[in-house]
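A short worksheet on the structure shown next.
Only one protein chain is missing; all other protein chains are in place.
Just so it is clear, A and B label the chains in written order, and each chain counts residues from 1 on its own.
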Amino acid sequence: MKRHTTAMLAMVIGLSAALTACSSGEKNANSSSPAPSSSSSGTAAPSSPAASPEASKLEPYNVSIVYYGKPQKDDAVVQEELNKYLQDKINTTVTLQPIAPSDYKKKTELMMNTGEKMDLVFTASWLDFAANVTKGAFLELDSLLDQYGQGIKDSLSSPLYLEAPRFQGKLYAIPTDKEITQGKAFTFRQDIVDKYNIPIDQINKMEDLEPYFATIKEAEPGMINNYMTASPLSFMEYETKSNYRPIGPTPEKMPTFFVDYKSQDMKVKTVIDQDIVDLNKADAEMFRSYYEKGYTNADVATTTTNVADLRKQGKIWMQTTVWKPGADIEMKIADGYDWVSHVVEEPIVTTDLATGSMLSISRTSKNPERAMMVLNILHTDPYVINLLVNGIENKHYTKISDNRIEPIADSGYGDTALFWVLGNQFLNYLKPGQPDDLYDSWKQFNRDATRFPLLGFTFDDSNVKDIIAELTTIVGEYKVIGTGAVPNASKLIDERNAKLKSAGIEKVRDELQSQIDAWLQQNKN
Amino acid sequence: MEVRVSRRENRISPLSNVLLNTLFVLFSLACVLPVLLVIIVSFTHNDSLIDNGYSFFPSRWSSVAYDTLFEDFNTIASAYRVSIGITVGGTLASVLLMALYAYPLSRRDYPLRTFFTFFLFFTMLFNGGMVSRYIVYTQMLSLKDSYLALILPLLIAPFNVIIMRTFFQTTIHPALIESARIDGAGEMLIFIRIVLPLSLPVMATMALFSTIAYWNDWFNALLYIDTEAKYPMQFLMMRVLNDVQYVRDNMSLSLQNPELLRNLPNESLQMALAVIGMGPILIVYPFFQKYFVKGLTVGAVKG
Partner (left out) sequence: MRDASVSPRRDARIGTRTGSRKLWREIWKSRFLTLMILPAAVLLVLHNYLPMFGLFIAFKKINYIDGILHSPWSGFDNFKFLFNTGSMWRIVRNTVSYSLVFMTLNLVLSVAIAIALSELRGKLAAKSYQTFFVMPNFLSMVVVSYLVYAFLHPTIGFINTSVLQPLGHGPISWYMDKTYWPFILTFVNAWKGVGIGAVIYIAAIAGIDPEYYEAAVIDGASKWRQIIHITLPTIRPIIIIMTILNMGHIFNSDFGLFYQVPMNSGMLYPVTDTVDTYVYRVMTQLNDIGRSSAAAMVQSVLGFVLVMLTNGAVRKIDREQALF
């Protein structure tokens, strides 16, 4: 169903989409030419050469794809299958280079440092995309995209995607098309909600939960009311009680600098500004009382238990979650319980979230044009993307309907979640449990998401690195205060803030402010 | 024979023997019980782990960790093969090369002794770091994806060479070498006929250290090995442990991508991996141990 819509849509768009249309149809023989920048892409960079030879005229080239995912047993089999197809199409072969998550950052940065040849490289805000761009790891993509990536431009589900991965106005990566952002939500187990008549629509912040914690602690002694780990903040704090949203560096992953996203002037505040301090203290005191009353797990400072395991055991009835359409069902697939969410934050598209999963072209690529062609295919060709994500039909999965599959267990491919890593997730076959309208609701979600006023801004920390290093240590030392596990949280917050101040947090703020101002100036028109 | 008789007479008093034994039994327990706990945890059901934590008497047992591991028996078998091959080959080469380097340094009449000692010692403290080594290994030596890339980095351990040199210096009397030379023996012959036999304990010690180093090495595999079939055991193991650690260190990331949390191995699986990784080393240990018996070598040479 989905596939056909995509195909039809693509055909209408014009010449440039010929490639898309063919590949999503059943591999029509008349292998197409990538769009010369004509009619539809009239805005393309004029200086760019309009050479787009036929597949047969292309020289053979091998595109290496370095991506974030555990290597799988049948990687080579899938690669071979891909190559058969891609060779016909654009006379290209690919080398799949999956790198396990825990090694990914270290290994790719090593490869960048040593100038190893790579073509397509997975990158993301949380993999230091911005720093790597500053150091020159990736190629600038604007004109390449215009020439060889028309399919990408046409298929991306939100125009905001191409606004985010920019540095000094230039594009350096293409985001994976998936949910562009996340809302934040309180998620409850349906049976508990029913049993105790919890009005979930009225629960808009942590404080609102207190009476139900009390009830359930009494009635269900086996449950953990408020399961937390020692992260330096409760992540609902700013979202539920203020318009402040984090921006800039986050030492030890603690949001430290903020702007009021509804304000006009984008004034940067820090955790040592009074209104933020007040928020922090109120929050910490509340968690302290939850801890003392036994709502929070006693081992919060050090726990390593995976919350999914606890859910499976039926010990969790409430969780704060990042939310997107279908999140509740994902949880049900994992643990078997019915979940229901109350979304408390409107989804905002920030630079960080919109750049949460991307492919870029390495500076060391010997044929960036070809890399872009492959990237274009990853965004438009359902056959290719499903081969990469799910493997080979009847070997790694069986098809149960047009766009729905049943994975074959232990088949050697398809275990690793690659769907959010590569290309266009909306082309992926649906898996058991996922609702038919999942992708439609995601697209709707993407369309409705609010644009963060500083979308596309990234902070360049090179002038204040040493201060940030120091802030990191201080924040790390006090990260447990947000959990309630230590007494006198307010006093500790003051203590921490005094240290942050003397370490120079204000200098970082000023630097951040001036970069934001400059960025706003530049992007006014 | 005589030696034994005299040693029997030269024993510590029964009282100190009892005292020492008591201390040693206590310390042995401190060493063995945790290992035992690791084994028990590897057989503990995950629910029991979450509810009661680690326990010597878990409420629910489960062999699911090992079932999971051996499901993919071929991978493990191949990783074992690689590990054993690397360890045996690496250890032999390493001990030989280190002894060859250490011996001349132990000779006070060797004029380049100070130079080569410093040459060695300097590398103990200064190195160019991972990036430049990676460049040398992959671009100059073309060792990417080759077993040599796993062997070469651990061949010469400067610390061990210097220890070895000191052993040679103390156990091999210069007069012994002098007399051999007068008998017309060349340096190589002296090394093989006199130095090596007299140094069996230290050779065994160094072999043990090399074995441990090779067996436990996973980082070089991470850097240089691309082919799944060439992965050593310890790398497979560390990859799992690292993944778990990674997700824990990046909770916010895994909140954004719940897929990361899926199939995350639980602690019993991690402990099962630890058991599988540790087992072989414990088995070969007694083999090295027999060279540590007091007085064995000297008697052997003299006899």
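Note that in this section a residue touches a chain if its C-beta (ideal position, glycine included) is under 8 Å from a C-beta of that chain, and two chains touch if they have at least 3 such contacts.
Predicted, not measured: the structure shown is a model, and the values here were computed from it.
Colleague: Which listed residue (B:65, B:208, B:222 or B:247) would be found touching the missing chain in the intact complex?
Modeller: B:208
Colleague: Among A:74, A:220 or A:252, which residue is in contact with the omitted chain in the full complex?
Modeller: Counting the whole complex, the residue in contact with the absent chain is A:252.
Colleague: By the contact definition given up top, give the residues of chain B that touch the hidden chain.
Modeller: 3, 6-7, 9-14, 16-17, 20-21, 23-24, 27-28, 30-32, 34-35, 37-38, 52-54, 97-98, 100-101, 103-105, 107-114, 116-121, 123-129, 131-133, 135-136, 140-141, 152-153, 155-156, 159, 161-163, 166-167, 169-171, 173-174, 186-188, 191, 198-199, 201-202, 204-205, 208, 212, 216, 238, 241, 245, 249, 267, 270-271, 274, 277-278, 281-282, 285-286, 289, 291-299
Colleague: Tell me which stretches of chain A touch the chain missing from the display.
Modeller: Touch set of chain A with respect to the missing chain: 109, 112-115, 128, 131-132, 134-137, 230, 249, 251-252, 298-299, 301-302, 304, 363, 461, 465-466, 468-470, 472-473, 476-480, 485-486, 499, 502-503.
In this text, only the chains that are shown with their structure count from here on.
Colleague: What whole-number Å value describes the gap between the mean CA coordinates of chain A and chain B?
Modeller: 41
Colleague: So in the complex, the part of chain B that touches chain A is made up of which residues?
Modeller: The touching residues are 46-47, 50, 71, 75, 130-131, 134-135, 138-139, 222-223, 226, 228, 239, 242-243, 245-248, 250-253, 255-264, 266.
Colleague: Spell out the part of chain A that touches chain B in their complex, as residue ranges.
Modeller: 70-71, 73, 75, 97, 100-103, 107, 110, 113-114, 116, 126, 182, 229, 231, 235, 253, 304-306, 308-310, 313, 321-322, 330-331, 334, 356, 410, 415, 417, 419-420
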